[in-house]
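Only one protein chain is missing from this complex, and each of the others stays in its spot.
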């Protein structure tokens, strides 16, 4: 049995664990998962990190790696599409159309740093679309990544925030609090892409496994979208 | 004004347990062997060593009584520590100023300049304290304690690192303190010589207990105390200046039963003085002898003879109204057939003028 | 064996510049006022103070010569610092052991137990050093320096915090060091008394310069040195034990021109001794006087009379082959009509037996 | 990686950082000095426990510590609840919150050197000062503090530098609000994560040079006034 190392964006932690588990069960190979921010992983990969595959939180870094000749050409694919929601742990706080943004006297709105995280960029687009981006400046708290963004809201320090649907959606459970599921049309799609970094069979077969139906079900169960599937 | 002190301080191998009544004037020497508790006593008086049921009254100031305890910094005292204790972060001048600044101007009786001049530390003022010799440090520490114009001065072997010349410069000043400032000085010393020279009063400690206390003269001539057997045993005699001899630079001192000639001192006629007559400086003859270099000869009667070691005896004499001690060999005593009541002549080779 | 030392050490306000030849035996006292450079000299000898062009030879050991410099720890020396300097992290016993452990067993001549017993620190062995009194610390420091069986002992005012009794216990031991260990001791002291009692040799420093150096007896009787004008001026006389008087517990000491009687000492007949005769203990008479308690009377001739302050004169006498000093008042000198060549009787009231 | 001029927000972040580090250090010294003094003097039997407690925040990764602080400061947390009850503004995402977090985290770097320095002084100088008429407070300031100078220097340098470089705690409870709680360390981090290496180098370099100059002057000054031990 082989051992591969796969670097994965933190927001995908729960999902990939499930997938890796069933991959290990069916093949007997071992998958070592390394979680972290996509920016850090990118820097590390460029400086020789011993990873076999890379599951980024965006499409930009995998593309860069491909262009720079670090990733294997042609191995890049979108493994999940993130969905953004506006969420509050309080019941009936966020209405289903997001009017809350204009109406409620909240103190802090949490979102991911648009510069670093695609979810943040999406949030920016949504707010800009409604003409709220400038007006909310001093009331926006920015997480370094989507995990932190969630913690700001979850701990109650920010009343609401733009988070990933996958963070509150657990397979077979209903979502706590109140949220507005934002139509895909309001922001550019959050493609999370993966690339192969080292050419070996186990890694290749793991990537294929991620594309399998079995994995797809898991990915959707955690609240991610997939190409052409809402 | 008196000082009443009662302390009981327990340590692992040591207990200080004293009940003292000291005069509130003049210099009181605390004397005793190493480790007998002198420093501990001084610290207790300063308030540095706390004891629960202590009692301390210095003149009209009640510093300690059961629970009532005046903290050290509110006691107007000067303390010269046994070990060098200058502030390392201040230079010499600032060490001196440290205390002075904390005394209200109205209570400053000793000027800093005076203390500096007295201890000859003028050239050291801008030095760091680690650039001083041992004796220099000690002088700075004394000056610092003096400069706060304290109501009582506590000195723990302040002169131990000083040479004789320096000591002889400082001692008269200490002596004059009670004339000028009228403050009591409690003075720890190992040197009986120093003690005899300086002190009015003596406290003898032994293993944390009071062995004896009293005026220095009395203590020195008490044959039951170890002092009388030391090299420095002797008596203190009160006298007054009777006149000067300009030809020979002598000063005449009259005491109740005679006259001493001593090297001239700048004292006015009538001034009261104290003389120390050491037992070893007194020899005895049966007849009055002329043609001797000894000027001070007094008729006396033998009052007591006690052995002083195997070879020597201490003879207690009455010369008129005063007591003198003479230390001579037993052989001489036998040869001269000395016994109680016998008339002799006491030849005093030299005397020390104390004040 | 001799000690040759040449140092030039510059400080901001002070220069030590000495060129010394000291005997490699016995006790050499370094004497001088506070700040004259005694500690600096001792430190230079130990190697703690470096100077570029120094030279130091102790017996057959070349410790410094231009660039060649034996580091302190390779010099077999014992050093008693002027200020308490016990290791705070070790208790008393371990302080003592610290030095002993670093001496090869074959070179251990002083046992630790011996040093402990001598300095009476047995009960203190398990104490922390901050639980000691000033004098106790000093005793431990002396014991620690002795216990390394050094080839030379450097002591910076080691007895300043000790009482007389304690001093008198330690001094004979120091004196005996050169008999037993044959090591030179360089001894800084402010107390001329101590110096006279202890030292064989005297180095007089003044403002960093050598003022005079020589055998103690010579130095004390040299009227051009300040010593002769101090209270302790006197002469040292070599003698031998001639016998004992059992009746009166006396010991007779013969010297070239006479015999002294002193309180009995446990010395065998024929033993060489040194006596100090202080100038203030010598009185002069024109005729031989009997019926006096003074036992030691010697005929002498006046050799020199010099003024000693306004009221006193110092008389230099030749008694047979030896020199004596006598300090008397100018008045007495005039009354007795003393002049050069006159025959007198020197009455010695007391002498100090040094060895 | 090309050269990039620093943005205005970077400069603001610098100002905020210096302000944060300055205030934090000040508070640390004000708070730490009496604690260190007490710890150096007391003979309390259980002092060792307190000593352990003070060093404890160090062992948690700063982000995690920040997370717990965030939870504590949130409306359901003990501190946040207390604040609400008192009617005081909540502290998360405010500059004050940053200060509190930094103080908490850097405390051991200040207390420990101070405590050591105070212990090293011993009783004697204080006794001397007392006999010279100095009250406890007086002798603390005129004797203990100057004699503990090197301890204060170390405490200040470690406290200040550590706050400047701190990042995890600050990120978590600050919310990275530009102009308010975005400090330089986060700004640099953001640049690195966003692959804006040029800006990162400039900022880091500037910070290093600035810090070096500051530290150097502090040490140089220290040398001038130093108490030479003999």
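Here the chain labels run A, B, C and D in written order, and each chain numbers its own residues starting at 1.
Note that a contact is a pair of C-beta atoms (placed from the backbone, for glycine too) under 8 Å apart; a residue touches a chain by one contact, two chains touch by 3 or more.
A quick note: this is a predicted structure, and the numbers were derived from the prediction, not measured.
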In the full assembly, spell out which visible chains the left-out chain is touching. A, C, D
Which residue from D:32, D:80 or D:168 sits in contact with the chain not drawn here? D:168
Across C:13, C:130, C:290 or C:334, the one contacting the chain not displayed is C:130
Of the candidates C:26, C:54, C:99 or C:217, the residue in contact with the absent chain is C:99
Residue among D:7, D:96, D:135 or D:211 that touches the chain left out of view: D:211
In the complete complex, the non-displayed chain touches which residues of chain C? 46-48, 71-74, 76-79, 81, 83, 85, 87-90, 98-99, 102-103, 128, 130, 144-145, 148
In the whole complex, what residues of chain A lie against the chain that is missing from view? 5, 10, 13-14, 32-36, 40, 43-44, 46-51, 145, 147-148, 150-151, 154, 167
Touching residues of chain D against the unshown chain: what are they? 47-49, 51-53, 55-65, 67-68, 108-109, 112-113, 116-117, 119-124, 150-151, 154, 157-158, 161-162, 164-168, 185-186, 188-189, 192, 200, 204, 207-208, 211-212, 215-216, 218-220, 222-223, 229-230
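By our rule, only the chains that are shown with their structure count from here on.
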Centroid of chain B to centroid of chain D, CA atoms only: how many Å? 57
Determine the centre-to-centre distance between chain B and chain C, using the mean Cα coordinates as centres, and give it in whole Å. 26
Could you list the positions in chain B whose residues touch two or more of the other chains? 83
Give me the residue numbers in chain A that touch at least two other chains, ranges are fine. none
